[in-house]
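Presented below is the structure to which this report refers.
Removed: one protein chain of the complex. Kept in place: all other protein chains.
Right, chain A next:
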Amino acid sequence: MQPIEPETRQAVTDSAVSVRNVSKVYGDVQALKDLSLEFPRGELTSLLGPSGCGKTTLLKIIAGLLKPTSGEIEVNGERVTGPGPDRSFVFQDFALLPWASVLRNVAFGLELRGVAKSEREAIAEKYIREVGLAGFEKKFPHQLSGGMRQRVGLARALSVNAQVLLLDEPFSAVDEQTRRKFQEDLLELVKNEKKTFIFVTHSIEEAVYVSDQIAILLPRPSRVSEIIRPSSFRDKSVDNIRRDPEYLDIVDRIWASLRSYVE
């Protein structure tokens, strides 16, 4: 067999997730209509759009938690028929087991996959350290702040080592300072973990700050109206992004196209 040249491999845009002509109808509500979108591997793509436009719906269809009415999803070239080990989900309301310790919560994804106790706890401890919760392994969710709970949710999603992380407004239930810290951590994570992140947010600034690619969705029946790829500030240090002219331009541009949908 002929070895593939590295150059040609790069020339083809490599998508971790492909959404093809997906529609979703809830009773008489058409949430998504003929939506197609590519998610490049190893990058963070934000889904941004007005409330109720179908962002959560799209994310859950990719997760395999909802069936599309028509169209299909491919993850790493394989068609999605349900939840799978190649994707993991971070929930807006954290979805932690309130009766289980931080350690068991983080290890729960592995527990469901039948990983032996000592092994899964070693992995969980590693990710607990990684998200900055070392020392809280024995605590229970009700003893943690909102920000710390979301770190537990994030550690759980990371510990199953899925290639695609799906995050549904993960920072919307935490305070502004924590949120900024999270955004910086997320940038680090995208750089270090080499995973594909799909990130739903309401916040234009947040989307521009953390994304390699921003997909703007328009209201129901929603489709992608625009894809924006910031280029110049992605390599700058986290402190300088918010002052970058391109960052400010993109924020303004997105606001200009979304403002007509906000009463």
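Rule of thumb we're sticking to: a contact is a pair of C-beta atoms (placed from the backbone, for glycine too) under 8 Å apart; a residue touches a chain by one contact, two chains touch by 3 or more; residues count from 1.
Note that contacts and distances are computed from a predicted model.
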Choices "Phenylalanine--tRNA ligase beta subunit", "Putative ABC transport system ATP-binding protein", "ABC transporter permease subunit" or "GMC family oxidoreductase" - which one is the UniProt name of the chain not shown: "ABC transporter permease subunit"
Contacting the left-out chain in the complete assembly, out of A:F39, A:F108, A:F182 or A:F233: A:F108
Candidates A:G71, A:G84 or A:G147 - the one touching the absent chain: A:G84
On chain A, residues whose C-beta touches the chain left out of the figure: 60, 63-65, 83-85, 87-89, 91-93, 95, 97-99, 108-109, 111-113, 140-142, 160
